[in-house]
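Just one protein chain is left out here, and the rest sit where they should.
The block that comes next holds subunit A.
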């Protein structure tokens, strides 16, 4: 079997080695669900490999095997959960006994349900079903990183250090629940990350860039690798000459792609179902309200082929799908998992995600982005008298309760009289979600997603996401800098 479908991967890697089958899983679910009104088991088998370029040599590599089970019982809004990396039947029974005891602590007394699992043979075609680690030939990994070193050192005479990491993982998940659902998904990930340090006349600066997607090593084409190297070196070059930014309130033009982290922070987190159910979000109770100009449409779409936020099924077995968060300026949708959707009498939207079997699922973003508008990006820059042009971002954060968010540009320039002029040192931009949305003046036609290295942290769990947008002008943002 070279290309087994998703369920075959799960049988081969999870069920068969541990002498598990549908009947055994059904019994386990019945035990798990005692006292509860819903229960699910989340199995995971993940292999990953990483190679690092360090000090001019491809001298370090590592491999890891991770497997385990997270078992959850839900009673109303209460969740009991246990996880184990031991998948032998007796270990699973013991974990489920623990969950039962925890459920009773929460007051659960309901009788155990009858479960009959029906395997779901998904083939969503969103990403390759190949195992990116199948080949034992490690030479291509070493060669790719050698090429990165060579390209970076050739790109600029001031390059002093080139560090890079190349990693792939194959994550097979199997979900079984008391509704009788039994579904698997085999998710490949490959990422290349580059960090360079330049030194000129005693001044040093760094730059980094990366690329990734749901593919194997073959997804890293020469063109993709060349582009990442030149971006990292360009950012470092720009930062060698950067001067302090002016501080205060001014117009900001964000470039296409990763700058879409703005919508991830300013809009996305505030539209996650759990934050609404708990009344924590500044957007709670505002569905149907106009919150932005009608040029603004923001989507979360877990069904984009090859993207790191994409999932054939989410971590509760719901198919990845498209959800409109803001449609033509009007707040329209929430991102939901099963628990929060049920408690809010809504429908799950394929946004249940978890870092691993050892973590509980939560409503999380997948690929979140602003759709393209009509304007020429050059005209957008030319429309600004004095402001900041920020094409590349680091990370961002949001306080969903106040709606205050911030994000950091790792490459930024002054705009003076409609022209991009001097590079400025990394600036932090601050705003309040609903205010920033109102201040969106112009939306470009140059839509792009990020290069595939974005991750999102929530409640201590990290997952891969994508963000995106076209060039965008916001009239007022607070910019860090010297006065």
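The definition used in the following text is that a residue touches a chain if its C-beta (ideal position, glycine included) is under 8 Å from a C-beta of that chain, and two chains touch if they have at least 3 such contacts; residues count from 1.
We take it that contacts and distances are computed from a predicted model.
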item: Protein name as given in UniProt for the chain not displayed, "non-specific serine/threonine protein kinase", "PmbA protein", "Transglutaminase-like domain-containing protein" or "Phosphate transport system permease protein"; value: "PmbA protein"
item: Residue of A:217, A:280 or A:420 in touch with the missing chain, whole complex considered; value: A:280
item: Option touching the unshown chain, where A:227, A:328, A:383 or A:408 are the choices; value: A:408
item: Residue, one of A:16, A:64 or A:374, that touches the chain absent here; value: A:64
item: Residue among A:106, A:119 or A:306 that touches the chain left out of view; value: A:106
item: Touch residues of subunit A, complete complex, unshown partner; value: 49, 51, 54-55, 57-68, 77-87, 95, 98-99, 101-102, 105-106, 136, 138-139, 141-142, 160-161, 163, 195, 197, 199, 204-206, 239, 244-245, 247-249, 278-280, 282, 358, 360, 394-397, 399, 401-402, 404-408, 425-432, 478-483
